[in-house]
Each structure stands twice: as C-alpha cells, then as structure tokens.
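Rest of the complex left out; these chains stay put.
Think of it as A and B in the order they're written, each chain with its own count starting at 1.
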Amino acid sequence: MSNSSKRLTRDLMAARIAAEFKDGWIVNLGVGMPTRCSDFLPEDREVILHAENGVIGYGRNATVAEATPYVVNGGAQPVLLTPVASIVHHADAFAIIRRGLLDVAVLGAYETAANGDFANWRINGRKGGGIGGAMDLAVGAKQVFLLLEHTTRDGLPRLLERCSLPLTASGVVTLVMTDLGLFEPTGSSFRLHEIAPGFTVDDVQQLTGAPILPTPDLREVTI
Amino acid sequence: MRSKVVGSFEEAVAGVENGSSILVAGFGEPGTPHNLVEALYKQGASHLTLIANGAGQTREDGVITMGNLIEAKRVARVILAFTASTHPSRKTPLEYLNEAGEIEAQITPQGTLAERIRAGGAGIPAFFTPAGVGTEVTKGKEHREFGGRTYVMEEAITANYALIRCWKADSFGNLVFRRSQRNFNPIMAMAADCTLVEAEEIVEVGTLDPDLIHTSGIFVQRVVSIPDAGGRLEIPPLSLQKTAKNRP
C-alpha cells in the first residue's frame, strides 16, 4: 500500500453504489450505511425510494431544521418526501417487496461470499440478532447490492469463499461495495471492477478471503 | 353513539391481565405508543407476551419503553424482528435475559412478522412466504414448492391487546395516521381483541373523511387523548435528535 492509499469514506461508498441506480428504479436502502445513498441519488435519473415502514418516494435525509417526527426511512432517520410520495402500512410495504417490485435492495452485511451468500443478522456465539427486513428484501428484490467495510475491526476479511455466520439469504448478492472497491461475486471468486485509489490488486487480495479477479478494464473508484 | 374515549392512559390499560399478549406498534419514533407503554409499565401486569418490530432498547431521557418492561422481568416472551441490538457492544436487557434463558425470544423476518399480524387480523390462520427459506430461522418449519419456488409456511399472530398511536381519532375509534406513523398500527389494530389507542387529537364523529380513515373504528375499543399533544409530539423524538444532519 502506497502512502496515498486511503480507504474510501462511507459517503464515497454510498455515492458510488447510488451511481448504479438506473432511471425508473424502485430501491430499498437498508439500515446503516445504505440509507446514506439517498443523499447521493443521480440527478439525471428518477429513482423511487421504498422503506419497510411503508414510505414510498422519499428523498434525501432531512436537516435538523427540515426534520419532522412523522417522516422517517427504514433506518428510522428523518427524511424528506418527494412529490410522488405515498404511504402504505407495514404489511403492504412488504407486499411490494415480495411481489418483486424492487429493482434493488442495498443492504449492510457482516460477511458475504463469492457464491452470492451473505450474512447480516446474527454473530456467531451470540443469542438473538436483528433480521429486520433483510430476509424479505434479499429474496424479493431483483438484485441485492451490499455496502460493507472490507475487513472487521480486527482486520479479518468480510469477503469470503463461504460465509461463516448464519445466512440471511443464499446466492442473491449481485454487487458488493467496500472501502477497497467494487466487487461482483462470480460463484468462486470476486470480480474486482473498481479499486480504491492507492491500492493494488495484491493489497486487496491480502485483505480478502476469496480469490480476487481484476477485470481487464480495472479502474479507480470514481463517482 | 357511545364514545370509546376514556379519560386517562391508566384507564386505557385497566384490566390488562397477567399473561396477556400485546401487539405494540411503531417503527422508530413515529407511531410508537409511548404513553400506553408507560401506563402498562405502571399498571403492573406480568408474564406478558410482546409482539413488536423491536423491543430491546431502554432510553436515558426518561421515556419508558418495552425495554423497561423486559428489564423488570414482566415479559415472558417476545416475537420481534430484532432481538439484539445491531451493535454487540450495546447490549439490551432483552439480550441479557435471553442469554440467561429467562425470556423466550422468537425472531422473525420483519415482513413475515407484518404478514403474520395481517393474517391474524384477516382470519387467515397460515400462509406461505419465501422469506427466510434456507436460513436457520425457518428450520423445522413446513416448506413447499409453488411454481417451482420454495416457500415456508408461517402462522398468523393475534393478541389480546394492541397498543396504537395515531394522529387523529374520532370518538367512534376511526383513526388517521400521519406519514410513517402508519407502519404496524393499522394491521395491529385489526389483529387484537382489544385495541387501545393514544391519539394526538380527538375530533368529533363525522368530521373525518371516510375515504381518509386508515383504521375503521370497528377495530378499536378505547381511545385516549394525549395531553398537550394537539397534533405535535409530546416526547422529544430521539431518532430525530440523533440522526438529523446539521446542514447549512
């Protein structure tokens, strides 16, 4: 790692994944890092944000001055509504998810694997956990994008050949954004599409628990 | 028309017996019936079953939550989408009691939870869903294929009580929710034998547009007005303080 190597910020990661949203998409942003994406929606595209609590068509995070206690996103954070907004109850919010209307769910994760599995609800050895809407989203959305740090606090890899934690869903992950780059699980490896500035493929491989395959047109992560 | 309005939160939760099952609405701050939860805490019933999105946290601003009921060992069983805090460092009373085997904690995907409650309110005893198939939360449950895809059978949830918070209510119990206040409230009101409502404002029967009523009064048994709410939140919204950005 060169001196200029610095892991991507959370805002950069959120902005980069938000740049993947296509015009007309209906998107759910999970608790944690993913909800940041609503501040980085591509301005040339119409993206409808859906939240588990039934808010359809919300926009960016609210400032303290703008916030009302009546409008929150799936992470219970105050957000603003867009002009197309509508509200449904919790059962209908998940009806939308299971029916397959979401183009993508962006979720946080503890771990993900080259086979498209991911785990984000329970840590080994711990009793209980937090599933939230993740299991419904993971099987309902057309695609699942993950936003997670590349390694744990102890420096262990979160991108693995096989998950070690109890799964949230199997084989559903289509894109993974970490603070080291943009990855696509291929079954046996992670294809590396974009890399954090200052890092080499070898740097990334050493911090990853599965084979990394750089694409021929590998480039630096840019927004 | 007999009015369903009662004079106090205490009166609203009167008669809740030990062993009752209670649906508690809310998602984050909006639509959370803080006043009824506090009244239930003071009322004293124990061996409760709580069904909610999450019930772990206790708060430091004096607001009584389900976490306090759990901490006081008044809860025998919970059905939740979150049985542990997202950060392992911030353990909740529920987690300690769960680890000690002193509470039964059933975790369920949030959409399955919502649909089980909706089914309960709709007289549907069981249904099939794809959520959680292939994970440990559906282990031992009946699976079945429809159209080449595997689904798991989940059973309905009903309860003795539902604790509900709304924006406006009339004295017949017709309810209107504001924005994301809606969340679990309408489906929980349908799934309970006795639905208790705290309302930010109570209006005359006949003043709410029938097309705008989110929960019909036939689902509601008792309504209580939140003093000094008058359409505003009487409790400082914690999530708002914590998360709203300070932007220019």
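We take it that contacts are C-beta pairs under 8 Å (C-beta built on N, C-alpha and C of every residue); 3 or more make two chains touch, one makes a residue touch a chain.
Just so it is clear, the structure is predicted and the values come from calculations on it, not from any experiment.
Undergrad: Where each type of chain is drawn only once, what counts apply to the full structure file?
TA: Complete complex, expressed with the shown chain labels, is A x2, B x2.
Please note the rule applied: only the chains that are shown with their structure count from here on.
Undergrad: Could you give the separation in Å between the centres of chain A and chain B, each centre being the mean of its C-alpha atoms?
TA: Result: the chain centres lie 28 Å from each other.
Undergrad: Of all residues in chain B, which touch chain A in the complex?
TA: 27-30, 54, 81-86, 88, 94-95, 98-99, 105, 107-112, 114-115, 117-118, 129-137, 167, 177-187, 214, 233, 237, 239-240, 243-247
Undergrad: Any idea which chain A residues touch chain B in the complex?
TA: Within the complex, chain A touches chain B at residues 31-32, 51-55, 61-64, 66-72, 75-78, 81, 87-91, 93-94, 97-98, 122-123, 126-136, 139-140, 166-170.
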